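A single protein chain has been removed from this complex, and every other one stays in its place.
By letter and in written order, the chains are A and B; residue numbering begins at 1 in each of them.
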Amino acid sequence: MSPPKERVPLWVSIGSHTVLAAATLFAVYPVLWVISLAFSAGGDAPEPRVVPFPAHPTLENFKQFVGLDHAGGFALFLGQLGNSLIVSLATALVAVVIATPASYALARLPFFGKEGALRTLFATQMFPAVASAVPLYVLLEHLHLLDARSGLVLVYATTAIPFAIFQLKGAIETIPVDLEEAAMVDGATRFQAFVKVVLPAARPAIAVTALFAFMSAWNEFILAATLLSRKSAFTLPIVLQSYVGEHLANWGVFAAGALLVSAPVMILFYIVQRQLISGLTAGGVKG
Amino acid sequence: MAHPPAKDRCVARGVTKAYGNNPILRGIDLQIPEGSFAVLVGPSGCGKSTLLRAVAGLETVDGGTITLGDRDVTALPPRDRDVAMVFQSYALYPHLTVRDNLAFGLELRKTPKDIIAARVAEASTMLGLDPLLERLPKQLSGGQRQRVAMGRAVVRRAQLYLFDEPLSNLDAALRAEVRVEIRKLHERIGATTLYVTHDQVEAMTLADTLWVLHGGKVAQSGPPLDVYERPNSLFVAGFLGSPKINLLPGTLAFQGNRWSANERASEPGNYQFRVDEDRFAAGLQEGRSVTIGVRPQDVAVAHGDDPVFGQLTVDLVEALGSEGLAHGDLGGTPFVARLDAEEARTVKPKSRVPLTVKAHRVHLFDPSTEKAL
Partner (left out) sequence: MNVAFLGLSQRNRYVVLGIALSAITVGCGPEKPSIFVWHAYRGDEEKALEQATRRWEEKTGNHVDLLAIPHGAYAAKLEAAIPHGHGPDLFIDAHERLGSFVRDGLVAKVDDKEIQAFAAEGAARRSLTVAGKGYGFPLASKGLALIVNRQFVPNKPASFEALFHGTYPAGIKPLAYEIQSSYGQAPFVHAFGSHFIAADGTFGFVGEPAEKSLDLVAGWQKRGVVVPDADGALVSQLFAAERVAAVISGPWFLADFSAKFPIDVYPLPPLYVPADVPAAGAPASTSDGPLPRPFLTVEAAFLTPDGAARPEVHDLANFLATDPESLRLRATVGKQVVALAAGVDLPATTVAFGKVADQAELTPTSPAMRATWVPVEQALKKVLRGDATSHDAVLEAGRRFADATKPPLQGEPPPKKTPLFVVFGMLLLGAVFAAIKQAKQTDIRAELRRSKTAYAYVTHAAIIVALLVVAPLVAGAATSLYAGTRSDPTYVGFTNYIAILTARGGALLGHGSFYLTLLVTVLWTIINVFFHVSIGLLLGVVLSRESLRLKPLYRTLLILPWAIPSYVTALSWKGMFHKQYGAVNGILHFFGVAPVSWFSKFSTAFTANITTNVWLGFPFMMVVTMGALTSIPKDVLEAADVDGATPWQRFRYVTLPLLRPALLPSVALGAVWTFNMFNVVFLVSEGEPDGTTDILVSDAYRWAFTRDAQYGYAAAYAVVIFGILFLGSRALQWLGERFSGTSEASK
């Protein structure tokens, strides 16, 4: 059943579209430059231009990035794409799996040390990473997880989990307690109530949180380059970054790669955004 | 009584509960006989929901015991208590269809599929939910949601059914309709029920036993009419009945072989009530100060040789269609009297109207203890 159509005054409609169009222009314009760069052959004269469009459009940069310009390159690229996907999906999964029960407890259950835990968690986010990179490396070394995708997932999880916990805690707090209680009266254990009632009701928040975690892993390269030492284990951002040399960068390929790298994120968002429908928990309670 | 005396299905004994330093339940004793319909009333915030939740196991109690059937369930989690509950807010699972909402509790208990299907079908037919089974809660109207919430309880064969103001959000017509449905349902499945409501009509019509909660204790319990007609305290008298009971100061007097309660009986504008001597026999003392309670519905305009207890100086007449209310002053105290439709049209403000009341409709209370004499 489609939601009932609301009747909107014309000016609201026009206003919305004006705001959105302006924002979209703002959002897209710099990206157009990246696109233009990605499709340009190089050697274009620098001109003070306002409309980004390559003078001699070409697909060379894309071909080069995906390795179609040399034998075996494309297979390597696919492998690296796979690495990125696995690492990012695993990060999202780990973050959500670990954070969801914890955030449920933080949102719902009283326990000794809750305030302290929340404060500590928030405090960890205030610490610039510059100080903890080396100890983290040593830690992974002791766990024998250097140069392993699982180690990278673990590292990414460190940034994703605290955020996921805050995000999900906030979302779970908005779900009416009555729903769980009803489930428990209906015969559910607390855990069943959590799995069968809270999780489905928190689905949009979980989807968005997973997307956040995915993205934080998807675009990261410094840690990935530091931890991974085999080309076949590299993730795409490392490959992308390797087009920026010490003295000179291949900006065309860099831009083309950036567009390719962001494509999966866009697809994922397109899927996830269906979760962002107002009123998913509507109708559950009187109001 | 609608049911023969039966074993108690649910018993609460000395239940206490405090939120922090704020005691909410201060020793509740409650018995619900098997198959009977108990209604819990009380002013807002007096702890009705808390008691219900304690019975359901959603709230731990600080003291006392709760027994369901033969089992002491005080320490058991909700799922082991075998109760069904209809929440004040309905609490339908937003992600499940009506059918799945109904089946949820049975699925959790690993009931065989065919039984689930049968029970769901039965409940949905009973509640008229058949065309709605595949909808999500958000696609239902308020009354439909309410019926789903009830259906969810009905499919369960629970020891005890708990209802927390299930009708409070419905419009008057729907409320009346669902009220009847609830009672019919109760009759049909013989469910032992504890029902919380604010609505007097609901309380009076649904209850086998009415429990009035006040200050964390049971103020009075019994068949609803008994409680209504023989309130044991000023609070119960004031709480039940609308418009509210009239309360007048008075003194007991023994005159001409009869007990009466009056105020300055000799002066004009005074009043004098006959007293039900059997009911109050124990408390009758010459010259004792009392609070006299008379329900507006119980007084009538005196005609012929009806005994007149006083003259009401009318300030305002409210015509309600089938009846009317006269607001005025009796011996210096505000007083409301019910008029029939005809009288409501003829009685004019500023006029004085003679009033009469049956002796057994006059309630006497001790002004200091606020208990019935």
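Methods note: a residue touches a chain if its C-beta (ideal position, glycine included) is under 8 Å from a C-beta of that chain, and two chains touch if they have at least 3 such contacts.
As the structure is a computational prediction, the values presented were derived from the model and not from experiment.
Asker: Which of A:59, A:78 or A:222 sits in contact with the chain that's absent?
Answerer: Within the whole complex, the residue contacting the unshown chain is A:222.
Asker: Touching the absent chain in the whole complex: find that residue among A:10, A:71 or A:248.
Answerer: Of these options, the touching residue for the absent chain is A:248.
The criterion applied here is as follows: only the chains that are shown with their structure count from here on.
Asker: Based only on mean CA positions, could you tell me how far chain A sits from chain B in angstrom?
Answerer: 56
Asker: Could you pull out which chain B residues touch chain A in their complex?
Answerer: 53, 56-58, 77-79, 83-85, 87-96, 104-105, 108-109, 135-140, 142, 145, 152, 156, 162, 169
Asker: Can you list the residues on chain A that touch chain B in the complex?
Answerer: 1, 176, 178-179, 181-190, 192, 196-197, 200-201, 203, 279-287
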